[in-house]
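Missing here: one protein chain of the complex. Every other protein chain is in place.
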Amino acid sequence: MTEWLEKHAPKMVLAPSFIAILVFVYGFIGWTAYVSFTRSKLLPKYDLKGTIQYERLADSPRFEVALTNLAIFGVLFILFATIIGLTLAILLDQKIRTEGPLRTIYLYPMALSFIVTGTAWKWILNPGLGIESVMHDLGWTDFAFNWLVDPNLAIYTVVIAGVWQSSGFVMALFLAGLRSVDNEVIRAAMVDGVSTPRIYMSIIIPSMAPIFLSAFIVLSHLAIKSFDLVIALTGGGPGYATDMPATFMYAMAFSRGDIGQAASSATVMMVIVTAIIVPYLYSELRPRHD
Amino acid sequence: MTDISVNSVSSEKNAARIRLAQRIALRFGLYAMLLVFALYYLMPLFVMLTTSLKSLDEIRTGSLLSLPRDIDFTSWATAWSGACTGIQCDGLQPFFWNSVLLSVPAVFLSTLLGAVNGYVLAQWRFKGSNILFALMLFGCFIPFQVVILPMAIVLGKLQLAGTIGGLVLVHVVYGIGFTTLFFRNFYVTVPQELVKAAKVDGAGFFRIFYSIFLPISPPIIVVTVIWQFTQIWNDFLFGVSFSQAGTQPITVALNNIVNSTTGVKEYNVDMAAAIIAALPTLIVYVVAGKYFIRGLTAGSVKG
């Protein structure tokens, strides 16, 4: 008996977690996907009705805005966070004496909740008393900064706050990458008289392709899930100008009582994430041949 | 002849001086840039802090970036125990404790499960265990919107809707993937011979875990606890979806305070509330930044 227990202990220990994941992740994904093919409204219904929900999504101007916003936000957010993160990492890699404290400063936003970040930037960017009034005080009296309430520009405030929060993290990733580059190669290049910028451009940065990939994965993942930041910063507004798929889904599920639309938009999100993550996980977990 | 040599020496000295000056200028530019970035990251914190210490009058008349004329802690008191989150006006205090009550068991349970799962997946592999790991890992990356609806239904069925227990369950379930990843990647670096030696010594699965693996685990436990605590404390989506008025976590309450439409807009109270909500994770970050960063990078690189 104890022999049997000993033999099966590993599997038994893993079982509860695995079953939980099976039900709460895969079962639930299945449920949501299934419901996205029904006419569910306030309550879930279980008879399949084809792709009607997806047709409604396709026709919904609000969802179109959400997808467009995701594209704008995703591209700008990833781009700026990567550029700033990489720049900071390279600057910090120059034997800076105060590296420790500076790193702490660059990275602390990552410890904050997006709700806190959103709250702070909402105040800083607010049209009356925020940055605008600072500029007025500085003598630039016709400076106007009302992106937060401009339906066409509000999405860019989300980018600003998002980049502020996440670029330090990208810096940490790149810094770790820079530190793991083979020193011998760099020394050899220095001896050959290659200038520092050239060393970065042609030796170090190309060797960090895996870090770029990791940063891209993490950032795109943050972008797709971005919900809290939008809620806290703009509440999805003005109107639904800053809606994203994440906030769209939430609105459908909890304020509009339209489970069908919620499920189908969630499934769309799932598909986007899967398309990015699965190849990544596959390449990371694939047994390496050495 | 002497002339020429003197000349060349002095021109060489000149060149060296120019090179030195260039280097100094370069270093100066470097530090200046780093400083500008530091100010950019610090500015929101500075604004939050100064705003929270100003009176509403000063906020309206003064500048965003100015220091408070006289330091005024009343908005902190209001944020803690008087601000309105909708109809209720007890400040953040009850919600702060909700978050504590929620994160402590959730962090503990998910870390514990991650530790034993990681131990199995790293040292007691069996046929198919790598696939199980991949399936668990994928669970970390799903957009949680895709599980919210069925979760709400299941929590209702389990009589856990709107309870802290329900939120604990949610956080544990969706935290396991990461905690397992952390421990598994840590234990994978332990040579398999250690387990073999212990087996020959007569120790079994559990004995080996608590006599040999647990004692080497403090660093990864710290990383995991910090990661989970930050995640759970800062969570908003689950909080707003699965709690009700009395059980909301602090992030939800903060959002409600900021967006509450009753009375005048008290920016100073909003900022004080934001800082209070951020304080626990900020303190953890300042105290154990090294482990925090390790968690961040471990969570993104390598499976």
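Which chain is which? They are A and B, in the order written, and residues in each are numbered from 1.
Just so it is clear, a residue touches a chain if its C-beta (ideal position, glycine included) is under 8 Å from a C-beta of that chain, and two chains touch if they have at least 3 such contacts.
We adopt the following convention: contacts and distances are computed from a predicted model.
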item: Options "glutaryl-CoA dehydrogenase (ETF)", "Cytochrome c oxidase subunit 3", "DMSO reductase, iron-sulfur subunit" or "Sugar ABC transporter ATP-binding protein": UniProt name of the undisplayed chain; value: "Sugar ABC transporter ATP-binding protein"
item: Touch criterion as defined above, residue of B:158, B:216 or B:279 at the omitted chain; value: B:216
item: Candidate in contact with the missing chain, chosen from B:23, B:60, B:199 or B:265; value: B:199
item: Residue ranges of subunit B at the interface with the undisplayed chain; value: 191, 193-194, 196-203, 207, 211-212, 215-216
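FYI, only the chains that are shown with their structure count from here on.
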item: Interchain centroid distance [CA atoms averaged], subunit A/subunit B, Å; value: 15
item: Subunit B-touching residues of subunit A, taken from the complex the two chains share; value: 6, 9-11, 13-14, 16-18, 20-22, 24-29, 31-32, 35, 44, 84, 88, 91-92, 94, 96, 98, 102, 104-117, 119-124, 129-131, 133-134, 137, 164, 168-169, 172-173, 176, 210-211, 214-215, 217-218, 221, 224-225, 227-228, 231-232, 235, 245-246, 249-250, 253-254, 259, 262-263, 265-267, 269-270, 273, 277-278, 281, 284-285
item: Touch list for subunit B against partner subunit A, complex; value: 30-31, 33-34, 37-38, 40-45, 47-48, 51, 59-60, 63-65, 113, 116-117, 119-121, 124, 126, 129-130, 132-139, 141-151, 153, 173-174, 176-177, 180, 204-206, 230, 233-237, 240-241, 251, 254-255, 258-259, 267, 270-271, 273-275, 277-278, 281-282, 284-286, 289, 292-293, 296-297, 300-303
